[in-house]
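Heads up: the structure comes next, in structure tokens.
Partial complex: the chains shown occupy the same locations as in the complete assembly.
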Amino acid sequence: MDYFDIQVEKIVERALEEDLGWGDVTTDNLIPEDARAEGTVVTRDEGKVCGVGVIEMVFSRVDPETQVQVVKEDGEDMHPGDVIARVQGSAGSLLRAERVALNFMQRMSGIATVTARYVDAVRGLPVRIADTRKTAPGLRVLDKYAVRMGGGLNHRLHLGDGVLIKDNHLALMGLGGGRLKEVVSRMRRHSPRILSVEVEAKSVEEARAAAEAGADIILLDNMDAGTMKAAVDAIAGRALIEASGGMSLERVRSVAETGVDFISVGALTHSVRAMDIALDIRPA
Amino acid sequence: MDYFDIQVEKIVERALEEDLGWGDVTTDNLIPEDARAEGTVVTRDEGKVCGVGVIEMVFSRVDPETQVQVVKEDGEDMHPGDVIARVQGSAGSLLRAERVALNFMQRMSGIATVTARYVDAVRGLPVRIADTRKTAPGLRVLDKYAVRMGGGLNHRLHLGDGVLIKDNHLALMGLGGGRLKEVVSRMRRHSPRILSVEVEAKSVEEARAAAEAGADIILLDNMDAGTMKAAVDAIAGRALIEASGGMSLERVRSVAETGVDFISVGALTHSVRAMDIALDIRPA
Amino acid sequence: MDYFDIQVEKIVERALEEDLGWGDVTTDNLIPEDARAEGTVVTRDEGKVCGVGVIEMVFSRVDPETQVQVVKEDGEDMHPGDVIARVQGSAGSLLRAERVALNFMQRMSGIATVTARYVDAVRGLPVRIADTRKTAPGLRVLDKYAVRMGGGLNHRLHLGDGVLIKDNHLALMGLGGGRLKEVVSRMRRHSPRILSVEVEAKSVEEARAAAEAGADIILLDNMDAGTMKAAVDAIAGRALIEASGGMSLERVRSVAETGVDFISVGALTHSVRAMDIALDIRPA
């Protein structure tokens, strides 16, 4: 983990409070304080490892004396039976940390894995797979980190770090699409220039208008492949192009072939399948 | 939401900080402060509504003057096109709150919906569907609430509110299964009696031993249906029985028919599919 | 301290903030930074030691380089003059930490000591002394830990970890005691089964009704010994029995002799007498 540790430490703290705030009645009462154990984090699933740094934090927050040896780094491939990490320390500490550690790694590896599958599906094409802000509440930085570990690109981290003008904005300003140029230029005038201006388009016409209005990026939302291709042509290289909406693994390559630059996929983070990763513990 | 509001308020606060901590550069600069809007939370998916109380908190934390009118309560059925809630207020406030509100509701409705499917699958049998501690870190109370709204049962909320003695505990105590009785009675002696003692069994033999040791609940972990039936017979009504491990929707009814009392399903919360729920906003 | 450390660290932090948030104007200005000291935590009182782990946290939070050597563990007997722990380190750090450390230990040892007196008073009888939720606000986990160290049993840690149906609940549901059975069964249906259902009874009749309704535990509240005996007979082994209300040290054995299983005593934690424990500091 080289990213965002200040946020991650708090997330780990809360996850431990949530599970361990009232102790572990079983372990606290049965396991002798001096019992030692070692454990192996092992995957029974195929995919990308992600979350090794987070589980190190979990084990060490529960007990700073627990040793964690990383076998596979974040972003590496994993196959059923692979050892991801080894832990060693007080038996009670391993038992107390187990569930929380796995909850993190199972989710993060799930995200990295599915991202990698999308990335594989478009391999060879000049396009990148991006995430969205559809992340689990409170886990944004980890969800986005996992996308990166799967080879994906992060779209906006938070609402404040990118301009995206949608139909809604125009409608709520009391303007139609006809005055988009005015809106884009107003946005540039008011906002730090360092931010690109992205404009959503739902038709070829809107895409062309956005390009003419000077958008840096144009988001083609929920178009079929034919329309998308026409929109790409209408934009004619004047802006970067993002595609979004219903991007299944089956469909993503055909979208990529229309010539868009990014494809954003909400499902990378909003519908995560946990990887089957376990901690095998034995006396040491 | 009648549960756990003190924790939920903090979860909502953090989710908003994460997304809105640096403002909404688009809305802040484009939408007039006095623009009014109304919105409709509408589902395009089939399932159980969950999270209405949370989105009320989200909208009102962003702007206490936003009005939320609940159309469907948590736990009600929803069909594509159904309106779940209506919101009304400052246009900017609706835009700022939108994504966070939906992130909560899409996940929570996803959990409630899949839980309800499991509950439906065992309908008519004297068995209950339970969750696990395999929840998204930091979202435990919401994930478990959603399970209840789907008709499920909550297993341990946190490590401290239930005794569950696993093989690991015995091994780390340096004891074999043969001394389980001693362990169970030691647990009773040390722990508040008000907690039931649950013991994990991986074979018919272990199940029988647990029953003899006086366990209140016996967890049959990762058994096939035949073994499970034998274990149920061996326990012979001396304890409540929980089944867990690889409980797919396809398989769950056959497990239920073995006569167990609870079936716990990690996938209810660890592998959530977000429901497709949107907020349609228009000028008011 | 093997329990609840995540909560305890925050309690210690706050106690230090409260006392040291604006520094120690005397020590900060008079004591040289390189002055070394050693100290002895010594009791002038008779009773049970409790809080050694907490004062370790206090000293180490003020200054990680302070050495604490534990002489007596939590739960051990202490007699006037006994040394409980020795500390060594920067003179200023010992002075700054002193009051907060003692405030914790004096209270916790007070709770453990009085609990042990109640436990002694019923020695030989099959009954346990339990605490209540009448703890100092914010110190619940420490107060309850101290009860355990005195040999007592913890009743509910928090409102969410046990069902206790009182007259108030029935009245506010608009039901009389006559429908208790319905209420108990409704509670079982709605709540995780893993929680026992306790019902409060204020008369022999109510006790009998609770037993018939299927309560797991029956709380006999504020009964004289005769009534209590009659209630125990009426319950006839169908439920565990808790007694509460005005449990003085003088009276507790006669209550125990009625055959109840637990006796809960609010005064263990709501009316604590601090033990006389001091820190003697000298130059090192």
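By written order: A, B and C. Residues from 1 in each chain.
Everything that follows uses one rule, which is that a residue touches a chain if its C-beta (ideal position, glycine included) is under 8 Å from a C-beta of that chain, and two chains touch if they have at least 3 such contacts.
Owing to the predicted nature of the structure, the values given are computational and were not obtained by experimental measurement.
S.K.: Tell me, please, the full copy count of this complex, given that what is shown in place amounts to 3 chains.
M.R.: All together, the file's complex is an assembly of 6 copies.
Just so it is clear, only the chains that are shown with their structure count from here on.
S.K.: How short can a path of touching chains from chain A to chain C be, counted in steps?
M.R.: The distance in steps between these two chains is 1.
S.K.: Suppose chain centres are the mean of their C-alpha atoms. Which chain sits farthest from chain C?
M.R.: Between chain C and every other chain, the largest centroid distance is to A.
S.K.: Same or different for chain A and chain B, where same means more than half of the interface numbers show up on both copies?
M.R.: same
S.K.: Between chain A and chain C, what is the gap in Å from one C-alpha centre to the other?
M.R.: The computed centroid separation for chain A versus chain C comes out at 45 Å.
S.K.: Round to the nearest whole Å and give the separation of the Cα centres of chain B and chain C.
M.R.: 32
S.K.: I'd like to verify one number: the distance from the centre of chain A to the centre of chain B, where each centre is the average of its C-alpha atoms, in whole angstrom.
M.R.: Spacing between the chain centres: roughly 22 Å.
S.K.: Of all residues in chain C, which are in touch with two or more distinct other chains?
M.R.: 4, 157, 161
S.K.: Which residues of chain B touch chain A in the complex?
M.R.: Where chain B meets chain A, its residues are 11-12, 14-15, 18-27, 29-32, 35, 37, 91, 95-96, 99-100, 102-104, 106-107, 110, 133-141, 158-165, 168-169, 171-174, 183, 186-187, 190-191, 195, 266-267, 270-274, 281-283.
S.K.: Touching chain C in the complex: which residues of chain A?
M.R.: Residues in contact with chain C: 13, 16-17, 20-23, 28, 33, 92.
S.K.: If you look only at chain B, which of its residues touch chain C in the complex?
M.R.: 4, 128, 130, 153-157, 160-162, 192-196, 198, 217, 240, 261-262
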